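Pasting a structure here, questions to come.
Removed: one protein chain of the complex. Kept in place: all other protein chains.
Right after this comes chain A.
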Amino acid sequence: MDGIHDLGGRQGFGTVQYGRDAAVFHEEWERKANALYGLAVRHGVFNMDEYRHAIERMSPRHYMSASYYERTLTSLATLLVEKGLVTREELEHLAGGAFPLSGPSTPGRSNAADRHQFKKGDRVRVRNDFFGGHIRLPAYIRGKQGVVVHETPAYPFPDAHAHGVHAADEPTFDVAFRTEDLWPNASDSAIVHVGVFQSYLLPA
C-alpha cells in the first residue's frame, strides 16, 4: 500500500527532536494503548501484521496528525470493530464522542508463484511490484538492485498474514543497497540494509 506511512526517503521533514534518555511514554493513556493492543494480540484477536496494516489504513490526514499512541489505539479500535467484538456506534457511545477509525482493508495475496533462493553475495533486484494491501516493502527499494548479506529464518508472509490469507512462511534476505542507487545524486552516501521477503526479490 503506497500510503503515507511509507516515509523512508520523503523530503521536507525538519530536524529530529532528539534528546538523550527521551521519554517512551508521556501519559497514562499511552501506556494503556500499548498494553491493550498487546493483550488483544495475546488473546488472538489479531496478529501483528493486521495491527500494522490497520495503522496504515488510517486516513493520511489523521495518520500525520496523530501521535504514535493515538495510531496504536486507532488500529486497536478498528480491529475490535472489524473482528466483531464491538460496533463503532457502541465505541462512540462509550467514548462519548466521535471515534475515528481506519479505512477498509483490501484483499491480501499469497506468496509469489516463482520464489527464488538466494545466498550471501548474490545480486538481487526488488520486483517492480505494486500491491494495494499490506506489504513490508518500502517504496524506496522498489525496482532497485542490491546485494544479499544475510538470510533469516522463515517468517509469516505479511501480504497474506495481514489479510487472513493462507501462505507459506518464507525467509527474508537482508539486502544492502547503496544510497547512490536508491536516490542518485540526492542523498548522503551510505549503505542501506532492508529486510526483504523472498517473494519480493528476483535475481539481478
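By our rule, a contact is a pair of C-beta atoms (placed from the backbone, for glycine too) under 8 Å apart; a residue touches a chain by one contact, two chains touch by 3 or more; residues count from 1.
Just so it is clear, contacts and distances are computed from a predicted model.
Engineer: UniProt name of the unshown chain, from "3-methyl-2-oxobutanoate dehydrogenase (2-methylpropanoyl-transferring)", "Dissimilatory sulfite reductase alpha subunit", "Monovalent cation/H+ antiporter subunit C" or "Nitrile hydratase"?
Structural biologist: UniProt lists the chain that is not shown as "Nitrile hydratase".
Engineer: Could you pull out which residues of chain A are in touch with the chain that's been left out?
Structural biologist: Looking at chain A, the ones touching the missing chain are residues 5-11, 13-25, 29, 31-36, 38-40, 43, 48, 52, 55, 64, 67-70, 73, 76-77, 80, 85-86, 88-92, 94-100, 136-138, 140, 150, 152-153, 155, 172, 174, 176, 179, 182-183, 186-197.
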